[in-house]
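The block underneath contains the structure these notes are about, expressed in C-alpha cells.
The complex appears here minus one protein chain, its other protein chains still in place.
Up next is chain A:
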Amino acid sequence: MPKLPDHLELKRTRVSCKLDAPNDTESVLYSGAYASLGVDNSSLESFFKDFKVVINRLTEDEIEFDMIGIDAALANAFRRILISEVPTMAIEKVLIAKNTSVVQDEVLSHRLGLIPLRVDPRLFSYKSEKDEPNEKNTIVFGLHAHCKRGGPRCTVKSEELKWQPNGSMFALEIENKGSSSTTAPKTYTNFKSNQDMQPEFSENPIHSKYPDITIARLGPGQEIELEAHAVKGVGKEHAKWSPVATAWYRMLPEVVLLKDVYDVDAEKLVKKCPANVFDIEDTPTGRRATAPRPRACTLCMECIREEGWDEILALRRKKDHFIFTIEATGALPPEVLFTEAVKVLEDKCERIITELS
C-alpha cells in the first residue's frame, strides 16, 4: 500500500504550532483527497482497527481519557452534545410563598435553577408546556428558612432544599370552595404515587449535589418559604440543564527535537519549560536533551520563544488523538455522561437515516 510522502503525511496528521501561528490546523476530510497519490483517505477500516479509548483518570466528577484514531469533527460532536444535549434535571419553576430577604424573587429563582441536583434524569420524562406536573416529570423541593429576630445573620445553603416526594404542598386556589372538603386539596402538582416509593429513590433520596452552595443570606427576622419544581431539560435551552461544568478536549501534544541539543543548551531548555517536558540523558556524545513528557506541554512557547530555537524544536499536535476531559456537575457520573452522549449521537444518526430513507 502506497504511503504519502513525509511532508504530506505530517501535514495530514499533525498541527504544527509555530511561534507566530499554528499551521495545518484543518483536517483533510475528503476520502479521495490523496487519490492521485494512490492513498485512500477514507478510514473506516483503519478506524475499526485503530480506534482506542484509554482512560487516564476517573474520579466521581471528572474523567480524562484519550480518544485515539478519530476525527476532530466526531470528537467535537461528543463535546457539543455533552454540553448542550444530554439532559439533566434542574429547577425550572419556583413558587414563592414568602420572601422577605434582600434577594429578589427572580434572582433567588435564578440561583436555585443553577443548583446541580443529584438525580438520574433518565428516570424522568420531559414535561411539555401543557403537561400536568406529575411524579414522572417533576421533582418538588421545599425550602423554608427563617432567621431568628435578635440572632445573627444566617446563610441559606443548598442542603436546606428538601425533597418532597409527595409533590407540591401548596394548595391551588380553588374556584369552588365548598364542593368537596373530603378530598385532599388540589396542589400545584398531580402526583399519583410517592416518588420515594420508587425503588430508584427509596435508598437514594434526591438532593442537591453540593450541600454548601449559598442560596441567600438572611438578616434577623427575614424568611424565605418556597417550593421549587425541577424538570428535565437540555443545556441548549439553558446552561442549568447542562450536565457538565465543561467538557473539552485537546489534541495530544508532540514535542520533537529536530536537532540534538547538548549540555548548556540542554540545561537551558529543561529550565525554560514550566511544564517540565524535557529531560537530559547521558549519551556517548554528551548530555543530550530529550522530551519524554510531551503530554504536559501547554504550548506556552517558552522553549521556542528565543531566536533560532524554533528550528531546533517542533511543537506539534496529533490530529487524531484527543485528550478528552469531562467535568460532571453531579447528575450522572462522567463516564456515563459520555455514553449518554454517544447515545444521543446514535439517535441523531438514526433519525437522519430514517428521514433519508
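Please note the rule applied: a contact is a pair of C-beta atoms (placed from the backbone, for glycine too) under 8 Å apart; a residue touches a chain by one contact, two chains touch by 3 or more; residues count from 1.
Basically, contacts and distances are computed from a predicted model.
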Per UniProt record, name of the chain withheld from view ["Charged multivesicular body protein 6 isoform X1", "DNA-directed RNA polymerase subunit beta", "Large ribosomal subunit protein mL46" or "GPI transamidase component PIG-T"]: "DNA-directed RNA polymerase subunit beta"
Residue of A:R12, A:H110, A:K157 or A:R287 touching the missing chain in the full complex: A:H110
Residue of A:L58, A:A72 or A:I280 touching the missing chain in the full complex: A:A72
Residue of A:K240, A:R288 or A:H321 touching the missing chain in the full complex: A:K240
Residues of chain A in contact with the chain not shown: 15, 17, 21-23, 25-27, 72-73, 75-77, 79-80, 83-84, 96, 99, 102, 104-107, 110, 114, 235-236, 238-240, 242, 246-251, 274-275, 298-302, 305, 317, 325, 327
